[in-house]
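Shown here is a partial selection of chains from the complex, left in place.
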Amino acid sequence: MGDKKTTLVVFSGDLDKALAGFIIATGSAAMGNQVAMFFTFWGLNILRKKQAVPVKKSWMDKMFGWMLPRGPQKLGLSKLHFGGLGPIMMRATMKKKNVATLDELIQLAQELDVKLIACTMSMEVLGIQKEELIDGLEYAGVATYISEANAGNINLFV
Amino acid sequence: MGDKKTTLVVFSGDLDKALAGFIIATGSAAMGNQVAMFFTFWGLNILRKKQAVPVKKSWMDKMFGWMLPRGPQKLGLSKLHFGGLGPIMMRATMKKKNVATLDELIQLAQELDVKLIACTMSMEVLGIQKEELIDGLEYAGVATYISEANAGNINLFV
């Protein structure tokens, strides 16, 4: 790996922003940058497993769990939602044009050693537990982010 | 203070993004970074006093004043609004889980010498006057931002 560093705070849980974030992350990694992505707030939705995982939750945490989308295939768009038509069109056109899906980009990121880090404070707030997130993640707080980003060449908030 | 610098452009006036911005800002400051936050457009709403302040305004400026939320406790969420339920749930769960409120984070930022800078051009556009904003702010334009950010290790747009 090179000595250039990229960090992304992935705050958004929108499909389009997640795609942009992962394209920048995997593009950076492919060019030799060390890359770390920090998933906070709605960004955690990107990392949720498709299936419901049986964990003990408070009533409020359960409610957040129901309200929030579970994984890449359930995310909406930040724009052009059109009652759900936008996301369907976007997924269809990307498939037709052979653009990588978000699922594929996440896998590619992991193969390229992009660090995927779930923000523990956001997990606490939204009542999301480790068992509900995909494998291969790291868990950290804001201090880890600051250390990494202080040494970063590219630091973005998505 | 250390010699690392963090700058944030706080463009958004959403509660969740404001929280993320202030967590990064106070986290940076706690780790020794010099931190400056530039509040532009809707981000100015975060700095508004809770009470209406009697100032002279044009009809258009008054209208913006009515339409825009006044201070941290009136901000909505960027997602999961659910007719106002989302913000209530978010505030409730953060309180229950002892996460700092936005009001507390703003105070913490000021105690940690985070510079809070209101963008004067945005104030002009939205018709917001100094009297309507909280105490302890600095006022500046884009040139000040560029100077600070050119020397920044972490520069984010929130």
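We call the chains A and B, going by the order they appear; numbering starts again at 1 in every chain.
Simple rule for what comes next: a contact is a pair of C-beta atoms (placed from the backbone, for glycine too) under 8 Å apart; a residue touches a chain by one contact, two chains touch by 3 or more.
Note that the coordinates shown come from a computational prediction; the quantities given were computed from them, not determined experimentally.
Engineer: Full complex copy number, with 2 in place?
Structural biologist: 3
By our rule, only the chains that are shown with their structure count from here on.
Engineer: Considering chain A as a copy of chain B, what rotation angle in degrees (nearest 5) results from a C-alpha superposition of the former onto the latter?
Structural biologist: Value: 120 degrees, nearest 5.
Engineer: With chain centres taken as the means of their Cα atoms, state the distance from chain A to chain B in Å.
Structural biologist: Whole-Å distance between the two chain centres: 25.
Engineer: Contact residues on chain B for chain A in the complex?
Structural biologist: Listed in rising order, the residues are 4, 6, 16-17, 20, 23-24, 27-28, 30-31, 33, 78-80, 82, 86, 89-90, 92-94, 96-97, 99, 153-158.
Engineer: What does chain A use to touch chain B in their complex?
Structural biologist: 9, 11-13, 40-42, 60-61, 63-64, 67-68, 121, 124-127, 142-143, 145-147, 149-152, 155-157
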